[in-house]
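Encoded as structure tokens, the structure appears first; notes follow it.
Only one protein chain is missing; all other protein chains are in place.
Coming up: subunit A.
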Amino acid sequence: MAKERKKLKKKEGNAAKYTTRNKALNRLQIKLPEFRRLCILKGIHPREPKKKFEGSHKTYYHVKDINFLAHEPLLETGRALKVYKKKIKKAQAKKNWSLVTRLEANKPSYSLDHLVKERYPSFIDALRDLDDPLTMLHLFATFPAEASYKIPAETVNNCRRLSLEWQAYVARTHCLRKTFISVKGIYYQADVAGQKITWLTPHVLSQVVPNDIDIRVMLTFVEFYETLVGFVNFKLYHSLGLKYPPILDSKLEAEAAELYAVMRDLGKEAHEASEKEKDSNDFNSLSDTDTNHAQEPVNTESRLAESRARLASLQDRLSKMAKPEGNEKLLGVTDDDENMEEDENEDDDTRQCKALFKDLKFFLGREVPRESLLLLIRAFGGVASWAGDNAPFEESDEDITHQIVDRPTQGHIFLSREYVQPQWVYDCVNNRLLLPTIDYLLGRVPPPHLSPFVDNEKEGYVPEYAETLKRLQTAKEGKVLPLPGEEGSKDTEQFLESVVANRTESMEELRKTQKQAILEKTYQEELTKEIAGIPFSGSIQTMDRDEVDGEHVVEKEAYSHPETMDEEPPSAIAKAMMPRKARKLYAAMQIGKQKKQAEIDLLKERKRKSERKQNKKVAPEIEFQHTFESRCKASG
């Protein structure tokens, strides 16, 4: 008789540590969509066991992760909600509308707060993973609130609000570091608490939701991201001593025009109040809400006014961010607000960023991306206005230093200001210096826009314009006027630096100069021959001979150092001694290297071709000039 064998559960090894997805579903007693939702919210992802004990085609989760899910209160909430939905459906089917309304009203709600804390135990953790949330929220903020896409309008509004709050924080603390206009959208990189946060906003054009995506997945992500970014914003605002949420968005949207009138009043009030605040709280920093509590003895009225004022000032700022048609007087208020910030906390970078556009006044044309430019200009210490009803200042303002336009021609041109294309602002920001506007002027094709995220030296190819920018930067740092030819001789250190950095480049240049020297030499020879009266065909023959001789010389030279010629690179021989593993690894590395080199070569090739094309275009003009001159000579 066969002995009954009990199947023992594994206690160690991969089979004990990991479980497949289907097993997890069975364990949790939920369907796949709910599981997916839970995984997204809890941040649980599949893992890769060393040994895939049930085949490589399966998805494996860590058993601990699944146990963790099993204890999640959301699991139960989800079930309860499901049952509740059934109730509503039943009532609807029975046309018991009163019950339906009652049920809808008392629908149980749930929050994801605990998940945020659980997934990101410290604030830094949250900041570290903020890239995806911000990009997502900025994307959803641009979505059409159309029913056919099944994106709730509430979500879109909330996303918009959260992204504006974030932008307001970034602008206020001047922590924006890099920005880049790509074909995909506009990238921003901010430095918050030492964490580099990069996010991407789409171009301000309407989005079309493709059919082949599952919007439910994205909405689940957005649901969590909304909570996360809300808490992050709260913390950030709290650290600045500001109230959160800053404005009631719904009010603002509902009674747009009236609210502005109210805000104008509030703005004045806020201005006065903030003045008062400054006087009274010189000794006490305003960074904490606790300070408010500490000031209990101060009469409640003034406190109320204070908070109102602060709220109002923020509202202004946000409204300015949100609705560019803000109000001119608010600008002054916000500036004052900014002055109140503690300066000790700022590092060099922030100070530099803050001062970049200081004392500059911008005016934005209708056709430029206003939100993006406002964020940039505010974050780098500038002042901006735009073409609109309630803009802070008019286009005719005499103090405007730069007008940002993106159109072929401009009707009325003020001589007191410069008309530049938007790219100028982005390039200035990336290079931390005010670039000469000559290349970016109205109607010109601006110089190439380079990514600030690329380490050119590491990539092995430095675009031409990057070098120009670098020269400008070094010139600014050294306070020396940029002279492309001579900068090396003036500052040997700089020269050395640049040489080390661009060794390949310099090699090329060297080769170029050599070539030029040779050309010059031949030219000289030809001249002397001409003078001597040697006919051209003869000269060709002699030249041929010369060339042959030259080749001989080369050969002789080659033979005169047979050892050096014959010498193989020592590594080539040593490769024979490499163990197989190392040899294969080396070969694989070589492949990667070659690929990279091929890319660089391709870039250089293209560059050369384009240059040749340009030269060709230029050449006929010169020829024409020559012929013209000769004709003139002949006639005159």
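Quick note on the criterion: a contact is a pair of C-beta atoms (placed from the backbone, for glycine too) under 8 Å apart; a residue touches a chain by one contact, two chains touch by 3 or more; residues count from 1.
Just so we're on the same page, contacts and distances are computed from a predicted model.
Chain not shown in the complex: UniProt lists it as "Ribosome biogenesis protein BOP1 homolog", one of "Ribosome biogenesis protein BOP1 homolog", "Transcription initiation factor TFIID subunit 13", "TATA-box binding protein like 2" or "Protein YIPF3". Touching the chain that is not shown, out of A:78, A:202 or A:388: A:202 (per the contact rule at the top).
One of A:103, A:136 or A:170 touches the chain omitted from the figure, and that residue is A:136.
Of A:93, A:213, A:415 or A:438, it is A:213 that touches the chain left out of the display.
Interface residues of subunit A facing the missing partner chain: 36, 39-40, 44-48, 59-60, 62, 64-65, 67-68, 113, 116-126, 128-129, 131-132, 135-136, 139, 180-185, 187, 193-194, 198, 202-203, 205-210, 212-214, 217-218, 221, 230-231, 233-235, 238, 244-245, 367-369, 406-407, 421-423, 445-446, 448-451, 453-454, 459, 463-465, 562-563, 566, 568, 570-571, 573-578, 580, 582, 585-586, 589-590, 593, 603-604, 606-607, 610.
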